[in-house]
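With one protein chain withheld, the remaining protein chains of the complex are depicted in position.
Right after this comes chain A.
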Amino acid sequence: MRKNRIAMASMAAVAALTLSACGGSDEGGTGGEGSEGGESVRIGIKFDQPGLGFQEGDTYTGFDVDVAKYVANELGYSEDQIEWVSAPSANRETLLETNGVDMIFATYSITDERKERVAFAGPYFHAGQDLLVREDESEIAGPEDLEGKNLCSVTGSTSATKVKELHPGINLVEQSGYADCLGLLETGGIDAVTTDDIILAGLAATEANQGKFKVVGNPFSDERYGVGLSQDSDMCEDINAAIQKMYDDGAWEEAISANTEGTGYTPNDEKNPPEPDACA
């Protein structure tokens, strides 16, 4: 009898979980469109990505943060109406679907698989995978020069997968975060770190790393950073207009140079600033 009751309870729990999992994406829309009457906006950013989205106490800095502030301002939210939410890579889709955030600015590359679950405005930046090396390094100009050498990237990232496919001869060390990679680069365990160029520039521009590393400047992939939205969000057009305005009045370029200062980094100017895609 007792056993039966426990079994029933656990079945009910499973059923409830399954049902709520299905409901989440449908209900997400109604809350999102309301936008709470212009009271506040929740924006997902990375909290641990220096130069892009970084939390220091209660201030947030970085290029993604600057773009987010500009866009939010254009949408009618002042800076103190923004609620910053941590959006680590693995949680981004879920955060949007469950309406945990209204938009995401977190080095979020636009891909077809992601469009199955979320929508994108933008892109607002065109990044490319590149290498970060020690300041005194002169032999490494691209991934071709790394055969038999040690390269570090983050487990499961696009960059790690790409470099494994393109250059199987490289010894790839996979770490859980780029900070660990930079530690290894400094002590000499590895010869280079790879990910998107602007992320590398952001890492190299932090105070602790000032003057120790440089970005090679030979990007070998296309990453188009978009603004993550839930699929029934109606903000896409307005965000694109805001991004276009940010290009036109020079604030975009200012944000880039302010966040990568001292690293010699300049974004690929053939592809930057990118034209926002048409909204679906």
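The rule is short, and it goes like this: a residue touches a chain if its C-beta (ideal position, glycine included) is under 8 Å from a C-beta of that chain, and two chains touch if they have at least 3 such contacts; residues count from 1.
As a convention for this text, contacts and distances are computed from a predicted model.
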> So which of "PEP-utilising enzyme mobile domain-containing protein", "2-oxoisovalerate dehydrogenase subunit alpha", "Glutamate transport system permease protein" or "Protein-export membrane protein SecF" is the UniProt name of the chain that got left out?
Replying inline: "Glutamate transport system permease protein"
>> Using the document's definition of touch, tell me which of A:Gly76, A:Gly156 or A:Gly262 contacts the absent chain.
In response: A:Gly156
> Of A:Ser40, A:Ser89 or A:Gln244, which sits in contact with the chain we cannot see?
Replying inline: A:Ser89
> Which one, A:Arg42, A:Arg114, A:Lys212 or A:Lys271, makes contact with the chain that was left out?
Replying inline: A:Arg114
>> Out of A:Gly100, A:Gly142, A:Gly183 or A:Gly217, which residue would touch the omitted chain in the full complex?
In response: A:Gly183
>> Using the document's contact rule, name the residues of chain A that touch the chain not shown here.
In response: 21, 89-90, 92-94, 111, 113-114, 116-118, 150, 155-158, 160-161, 171, 173-176, 180, 183-184, 187-190
